[in-house]
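I'd like to ask you about the structure that follows.
Here the complex is missing one protein chain, while the rest keep their positions.
Labels for the chains are A, B and C, by order of writing; each one numbers its residues from 1.
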Amino acid sequence: MAVRAAVAGASGYAGGELLRLLLAHPEVRIGALTGNSNAGQRLGALQPHLPQLAERVLEPTTAEVLAGHDVVFLALPHGQSAAVAEELGDGVLVVDCGADFRLKDAGDWERFYGSPHAGTWPYGLPELPGGRQALRGGKRIAVPGCYPTAVSLALFPAYAAGLAEPEAVIVAASGTSGAGKAAKPHLLGSEVMGSMSPYGVGGGHRHTPEMIQNLSAAAGERVTVSFTPTLAPMPRGILATCGAKARPGVTAESLRAAYEKAFQDEPFVRLLPEGQWPSTAAVYGANTALVQVVLDEAAGRIVAISAIDNLTKGTAGGAVQSMNIALGLPEELGLPVTGVAP
Amino acid sequence: MAVRAAVAGASGYAGGELLRLLLAHPEVRIGALTGNSNAGQRLGALQPHLPQLAERVLEPTTAEVLAGHDVVFLALPHGQSAAVAEELGDGVLVVDCGADFRLKDAGDWERFYGSPHAGTWPYGLPELPGGRQALRGGKRIAVPGCYPTAVSLALFPAYAAGLAEPEAVIVAASGTSGAGKAAKPHLLGSEVMGSMSPYGVGGGHRHTPEMIQNLSAAAGERVTVSFTPTLAPMPRGILATCGAKARPGVTAESLRAAYEKAFQDEPFVRLLPEGQWPSTAAVYGANTALVQVVLDEAAGRIVAISAIDNLTKGTAGGAVQSMNIALGLPEELGLPVTGVAP
Amino acid sequence: MAVRAAVAGASGYAGGELLRLLLAHPEVRIGALTGNSNAGQRLGALQPHLPQLAERVLEPTTAEVLAGHDVVFLALPHGQSAAVAEELGDGVLVVDCGADFRLKDAGDWERFYGSPHAGTWPYGLPELPGGRQALRGGKRIAVPGCYPTAVSLALFPAYAAGLAEPEAVIVAASGTSGAGKAAKPHLLGSEVMGSMSPYGVGGGHRHTPEMIQNLSAAAGERVTVSFTPTLAPMPRGILATCGAKARPGVTAESLRAAYEKAFQDEPFVRLLPEGQWPSTAAVYGANTALVQVVLDEAAGRIVAISAIDNLTKGTAGGAVQSMNIALGLPEELGLPVTGVAP
Partner (left out) sequence: MAVRAAVAGASGYAGGELLRLLLAHPEVRIGALTGNSNAGQRLGALQPHLPQLAERVLEPTTAEVLAGHDVVFLALPHGQSAAVAEELGDGVLVVDCGADFRLKDAGDWERFYGSPHAGTWPYGLPELPGGRQALRGGKRIAVPGCYPTAVSLALFPAYAAGLAEPEAVIVAASGTSGAGKAAKPHLLGSEVMGSMSPYGVGGGHRHTPEMIQNLSAAAGERVTVSFTPTLAPMPRGILATCGAKARPGVTAESLRAAYEKAFQDEPFVRLLPEGQWPSTAAVYGANTALVQVVLDEAAGRIVAISAIDNLTKGTAGGAVQSMNIALGLPEELGLPVTGVAP
């Protein structure tokens, strides 16, 4: 079997990471590559780290160009996936790295994205309870946001085991590639190097309702989320520091047991030994999430921390992992577990 | 008047920053410079950014060498200040950048530092309620820790105004200079560049009791603190994201009013206009703290964020500011307000 | 005396650095601040590191707005200075941080900049032979380019003393602020962090003829220059590695003597002790140039290395230093010698 895959939005960071992973995937052949403003350009000028594809020329993002593939990855700006997906029809697996089909609640979508809700697709975070079943054999996948991936992996075991009060407080640091490749002054190297800065503070970040959706599903009750994203001076990586009050009776042992159980069979999540903490460097370019959890007895709080690569496990790696499940391939096929460190 | 100042521990990061600031201070003449393992070396080899002092040779840290000054700054490893201070006598102003005299509670000290408590000195954070009075005319100053400086400035207005529940949750990112100049493998450039990592998670960081002390004093009741420090890939700067549940009835207006009142006359704290957020780059090398606060109504929480330079406002700048007050000089004398950006 | 200074182009990196320095200058009062696309905006939103000027509003760059000052600093895109300067008249000191008036040879100008030559102004690099005399009492100053500043300081002593063959080979690394604040994809933090890359290779960089002009003047003969600039993952700083074949008979002693003589009275250039090498960190935010030179006997070459801050000594600091000379103020007035390190 050879899976023929197209990538729409191949000139951006998510598109480039998809190509890096798909080039290493033994069952995938890379088909059409599209861009919009960059259509007609050689990929070598846009993604110089992909020498094998340097001579490929970007085509426009149309249903015609994308037709005839087994899988189409969409790495498009928010709001553009629905139209493309509809034209592609039900026979092809469509994996959307954008936000359009992540949220179940139309009101949440409209409040945070300001446009009509396009619908809800199976959610590409296999590690969540029931996550794999939702993907098997399907033809549509909504790849989670990078922050919700990191945060959900850090906190769902505590909520699924009933150990945490339903008020989560999250501060996460992200590398700049999470903000995309569009040139904006505040993303210039001169601005970001040597600087930490917050944004979307106070509940406004669009990934907040997605976190609430995932954590509430795990908890079986509504979980509120206070989420503060910060921009860190590094190209890749998310470090998510996540906390909640511990429910009465929670012990360090019961907490650790819940996390061990949640992750014991997971190929891409590693609960670190006690005393060792995640770093984003250790998962650079890997589809791995590193997690650690501790009970702060003096403050009465659970603190769970995860590190992922926002472009790999947080976007393109999660997308390929979910594709593997949907197509019935081995889940780990073609995905790097080792980080590129130091 | 010329204030003759000695710096003990002149080869480290805090010592170097003290010298940078003292060189620009119009009323200070720099006297003895001491080191221990580096005694006998030219300062130019150790602190190449201070060309005016390049030919100065470090002397050993003894009471003899430090005698005869108006002010002695101690930038020594924790636990070494008490003995030196005692030998210097009561006539000289001693400004301790170490932790030894910060905590009021001997039990806290012993629990976190594992040695007998040396005592408590006036606390060098003039912006706290009553902070200036405690310093005027005194002969001893305990310079706050860098994290407690950032966190206390971000949160004390909310606690002093009775707006926040007494359970603070803090995640702070620090540049690597906060960890000092001693060569340790995890602080190598190869390890820290491109990486965010937490440490001291779950209540173990030594700055925790100092934060509790400051916030509890402002609140008039015991405040618990969940504190997670993270190491960020930058040499300087702290970004502290601080939150607590809002008390019933708190509004965005009452919250902002409390912060405006707290900082309206402060020369070194700037409450940013609404919608603008602090960044560490903007305070690089400055004695300025930038603060912003918002009410997250959906989560029912206050989120306050501050940015400081850990070596300037967080250590050496705070030390010089406190010295100015103690000596009756203008508080702002010789201290930079502008950051070096980009 | 109070010098009233205006800054045209106050929203960019050179403009911001001029303001940082002018705020600390005891004889300067800051007057009009102008921008073009940013006219009407608060400076606090554009230059958050300058809290003292946060409420100032940018005016449009017109002769009317710039009238009535003692000094006008122009930090404008290349090609815009001539028109503004002409309107300002001969009574005001105009300091141009752009390239327009740096080159003496109209053919060079046209070849590298592609527009008619506007003329030549006294050149603001006082350390060059005859450099100070050219500036004293004048009303026009062409501030050198950042690379030519670093390169000329590293090599002119060797050429002035007749020690080097007239073929210089230069490789310099610059921080990203040298490329300005305009948002371009290749200057995004995601692109530059973790990366070194060359540009303008093979003789095409516009600073090449300026280097040739300076080195040829020092040598008294035509010097060719092979110049390769590279972009380094840091916000500020230039490290220039400069070499040339040693003339017959040159010894390590004669080489060092030439450099010692050239810099012995210079307030802003420090020839490091033998065995110590410059780093850009040591001059971060300082008007200092660090220089070292060595004779590679096996290769028969002189290697001279300088480090400057491209925005300080390389642009705004050099501008203020030259202004001081032109106005008859002490040359060092208001200029930082210490770097902000680490």
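Just so we're on the same page, a residue touches a chain if its C-beta (ideal position, glycine included) is under 8 Å from a C-beta of that chain, and two chains touch if they have at least 3 such contacts.
Worth saying up front: this structure is predicted, and the values here are computed from it rather than measured.
Only one residue from A:G194, A:P209 or A:G318 touches the chain missing from this view: A:G194.
Among the residues A:G114, A:P273 or A:G328, only A:P273 touches the chain that is left out of the figure. Touching the missing chain, out of B:G114, B:P185 or B:G275, is residue B:P185.
Checked against the hidden chain, the listed residues B:P51, B:P122 or B:P233 yield one contact partner: B:P233. Across A:T61, A:S81, A:S177 or A:T230, the single residue that touches the chain missing here is A:S177. Even with one chain removed from view, subunit C keeps its contact list with that chain: residues 167, 169, 171, 173, 175, 188, 190-191, 193-199, 201-203, 224-226, 228, 230, 232-237, 239, 241, 243, 245, 277-282, 284, 292, 294-301, 303, 305, 307, 342.
Residue-level contact of subunit A with the missing chain is found at 13, 16, 20, 23-24, 44-45, 47-52, 54, 177, 181, 193-194, 235-236, 270, 272-273, 276, 279, 281-286, 288, 290, 336-342.
Contact residues of subunit B toward the unshown chain are 13, 175-177, 179, 181-185, 187-194, 233-235.
One rule holds for everything that comes next: only the chains that are shown with their structure count from here on.
Listing every chain that touches subunit B and subunit C alike gives A. When chain centres are taken as C-alpha averages, the shortest distance to the whole-protein C-alpha average belongs to B. Subunit A has residues 175, 188, 190-191, 193-194, 233-235 in contact with two or more other chains.
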